[in-house]
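A single protein chain has been omitted; all remaining protein chains appear in their positions.
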Amino acid sequence: MVVNAFDICLCLTLAWLAWQVLRSHDLFKAVVLFISFGMLMALSWVRLQAPDLALAEAAIGSGLTGALFLSALQRVTGNKRGERRLDRNEERHDKRA
Amino acid sequence: MTIVELIGTGCVVLGIPFFLSGTIGLLRLPDIYTRLHALTKADNVGLGFIVLGLIIQSSSWLEVIKLLLIWFLVLMASATSCHLVADAALRKKIKPWTREK
Amino acid sequence: MTKGPSKTASALKRQWPLALLLVLLFTALAWAYLAPGPAAVGLAAQVDASLTASGVSSRVTAVLLNFRAYDTLLECFVIFLGVMVVWSLRPTTVTAPRQPQAGAILSSLERLLVPLMVLVAGYLLWAGSNQAGGAFQAGAILGGAGVLLLLDSSPLLARLPKGGLVWGICLGPFYFLVVAVAAMLRGRHFLEYRAPEATLAIVTLEATAAFSIGLCLATLFAGRQPQGKSRGENSAHSPAWEEDS
Partner (left out) sequence: MNTFYVSLALILLLSVAAGLLRILRGPTAADRMMAAQLFGTCGVAILLLLARGFDALIVEDVALVFALLAALSTVAFVRRAWTGKITPKGRRHDHR
């Protein structure tokens, strides 16, 4: 019963996260969501009784993809535009405050 | 249920509210500095209680060492990332929140 | 949300094909799961039957590095090719901004974590022959250690010679080929090794593969060809990754 609830919760969160990653226009947000997705994926592999995959996903998903994607984001958007993209939200926040 | 299991389970249960308060802090506190504080302190105490509870019930030394190592690593990771993010935020001149007079 | 309602509406309009595809995929998956089909026949029995001949006691490792070592060989080459592709790209004109001083905290984290990462990678490698773990997991953690060193612009990596880097990246995939061909020289098939010498083959394969995978991942993160000297000079002593400037 509880185990089923855990699995269902995991599935729903994963599906919702995947949807959010796909629909996000802000690339940085998508990257962070994807990192979270990787971590939840590691939990799913544990539940599917595949500890080998869980280990690989924990290493790749939580640590390396995050670093690789953030580094790639910096290169892809170019330094200035990429930063402006990150800063835009902060400026908006400043104005509101 | 033996007394050892009881104490261990109690410790584990005691850890949960800390995690919940960490999440509530992340959602409710007003700016990045205060949120950092909620995240990196409350959660580590929570994890500490869970690790303690599991250690009490553990029977093998290898497991105890592994659990302590896990807690230590998480402490290091949280402390470092909290410092780095707060430092970068100050560099970016994000103003700490103050109560309006 | 700070976007206007019209923008949200147009965003929704743009997203409906995606939503439709997802719903279709989900329905297909649900149908495949619920539909009555022939009972699935796993290969667990066959794997267990020949586990003693494989040289290791972990089923997953036996499958990955013995029964279907072909797949793992190709995977090693995929990562290797990834590095080749990244190196063949033109370097970006965008340079990273001069970073603030790394600071004592980050370097002490690095000094603490990197040895532990190497230790845990070794543990996973060692544990791989009888439980979960193995080359790829260990390699990923080594890659993480490399990334941490790169982020701190550690002098340790700056001193790494380019020649050493190239050899290290090649080591895993090509050792795999050597083992595969050595089996042929002994009158067996490509990549066929059996119990007595299989353990040695698998352990060395995993160690070299993990080392190379870790190096490849760190190189992917560095993202460009090492700035070695031109070919005629002694490139073995030039640093592989100079500090970002």
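Lettered A, B and C in written order, each chain numbered from 1.
As a working rule, contacts are C-beta pairs under 8 Å (C-beta built on N, C-alpha and C of every residue); 3 or more make two chains touch, one makes a residue touch a chain.
Everything numeric in this text was worked out from a predicted model, so none of it was measured.
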Omitted chain touches shown chains A, B, C
Among the options C:Cys76, C:Leu106, C:Leu125 or C:Ala210, which residue touches the chain absent from this view? C:Leu106
Considering the complete complex, of C:Ala62, C:Ile79 or C:Ile141, the missing chain is touched by C:Ile141
Write the list of chain C residues that the hidden chain touches. 96-100, 102, 106, 109, 113, 116-117, 120, 124, 127, 131-133, 137, 141, 144, 147-148, 151-152
Touching the absent chain: which residues on chain B qualify? 9, 12-13, 15-16, 19-20, 22-23, 26-27, 32, 35-36, 39-40, 43-44, 46-47, 50-51, 54, 57, 63, 66-67, 69-71, 73-74, 76-78, 80-81, 84-85, 87-89, 91-95
Tell me where the left-out chain touches chain A, residue by residue. 1-3, 5-6, 9-10, 13, 17, 20, 28-29, 32-33, 35-36, 39-40, 42-43, 46-47, 49, 51, 54-55, 58-59, 62-64, 66-67, 70-71, 73-74, 82-84, 86-87, 89-95
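In the analysis below, only the chains that are shown with their structure count from here on.
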What is the chain whose Cα centre is as far as it gets from that of chain B? C
Just curious, how far off is chain C from chain B if you go by their C-alpha centres, in Å? 31
So, what's the distance in Å between the C-alpha centres of chain B and chain A? 21
Going through chain B residue by residue, note those that touch at least 2 other chains and give them in order. none
Write out the stretch or stretches of chain B touching chain C in their complex. 69, 73, 76, 80, 83-84, 87-88, 91
Contact footprint of chain C on chain A as seen in their complex: 19, 22-23, 25, 51-52, 54-56, 59-60, 63-64, 67-68, 71-72, 74-75, 78-79, 92
Per the touch rule above, chain C residues touching chain B in the complex are 100, 103, 105-106, 109, 112-113, 116
